[in-house]
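Here's a slice of the assembly, chains where they normally sit.
We just call them A and B in the order they show up, numbering each chain from 1.
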Amino acid sequence: MDPKKLRTLLERLQGGGVSVDDALTELADLPYKDLGFANVDHHRHLRSGFPEVVLGAGKTREQVAAIVLELSKTGANVLATRVDAAQAAHVIAAVPAARYDELARAIVVEQQPIIETGRGTGLVISAGTSDLPVAEEAALTARLGGSHVERLWDVGVAGIHRLLDRRALLEQAEVIVVAAGMEGALPSVVKGLVSRPVIAVPTSVGYGASFGGLAALLGMLNACASGVVVVNIDNGFGAGYAAALMNRRREAKT
Amino acid sequence: MDPKKLRTLLERLQGGGVSVDDALTELADLPYKDLGFANVDHHRHLRSGFPEVVLGAGKTREQVAAIVLELSKTGANVLATRVDAAQAAHVIAAVPAARYDELARAIVVEQQPIIETGRGTGLVISAGTSDLPVAEEAALTARLGGSHVERLWDVGVAGIHRLLDRRALLEQAEVIVVAAGMEGALPSVVKGLVSRPVIAVPTSVGYGASFGGLAALLGMLNACASGVVVVNIDNGFGAGYAAALMNRRREAKT
């Protein structure tokens, strides 16, 4: 079934082939997408400037390769997250244009030029080196979503001067993503230094009473600095996606 | 101690009253704020366009009234959140310019014109009528932070067509706040319909296995729609604050 059905119905009404009452009845029976709502979804990714996305975790090598192959046939950019080295090898064998970002544990198939849609810079900060995979996943996603991205690695709160040294970088950012595990304290400190939105990503880095990132998550939700917003544990993709949205020029919207 | 100390030191160095080595030593001993960092904080609220904020919960009537009085003497706008009727009466007796917003449970002292700093509209949505205090707190905060605000009440997922009826309102918003309790499902649905950032506020509305808003919080953190960010349970203030930040024109920053 397709939207043509709606046009046909209206033409029949115009042409006298159907009464108003019968048209009303038929209209009530038309599927939702025929009524024009479907375009919310149709070609959404292409128009949105975001790539097609695949979550690698929990899939076999063959499944990841097959899905990336299929999506890349549409001509869209493709991002596969949480892809390990073995999965990556399979994907590259199937899709030669695919490139593996080892740090971000992500596959990127960049077939479309990335149109810069941001009003400014998306800055991605990591507290420790163990938080880098999550932070880099955020940075990669924001870039694919059209943002200019800067990175600031390894500036955890136990050595606060390392962060203070980079005031200029902090102040010029349009939106900031902060990835931190353990006690998750960095977003509060960062937000206290800037007047732009801060997106906090708790990571599962830690042990014992970190409970797989729960400590960092709770810390960030209770951030004492106003204007900190939070995403799920290890959700670098979600943070980068939100950062790109917040940074996007209105006219860039699709 | 004040920043003049730094100037005096430099003048003494210039005048030969102190050697470079001694100046370096004295410099190392000057407090942080004398070194120019303090302006991060100084007059922050006035310049930021946000009001001074007081949390009423856990304070006596007298304490709330005294703090609001003191803050309003600075000439700034003042927002007191989680203020009950008895506290409000005390505040108004002490600060005649104060106005009580019963729905948002908030006191506002509006002494400065609110300069519109947003690029567009901040839309605040509530799932149910019980979520209104939190939603209205968000709306009030966003408005005081310089955003034009629209409201969409009572469009929970169990009656999804009420939300779908308002597509135009959703699509024209620059940023959307969604307050919902119980299962906290509304932000995912809203985000699926728009391409702008969605700030989810879990509320403590519910009973039993809602565990004081935990169910809604977890639901929102696990939202299947990309681009949803989350604040603490019942934190309407934080959501409105973040919304105003996201909506703010760069040149409006202070």
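As a working rule, a contact is a pair of C-beta atoms (placed from the backbone, for glycine too) under 8 Å apart; a residue touches a chain by one contact, two chains touch by 3 or more.
Since the structure is predicted, the reported quantities are computational estimates derived from the model, not experimental observations.
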### Query
To what total copy number does the complex in this file extend, with 2 chains depicted?
8
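The rule we apply is simple: only the chains that are shown with their structure count from here on.
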### Query
Tell me, which parts of subunit B touch subunit A in their complex?
37, 40, 48, 50, 53, 119-120, 164, 167, 174-175, 192-193, 195-197, 199, 217, 221-222, 226-233, 237-238, 241-242, 245-246, 250, 253-254
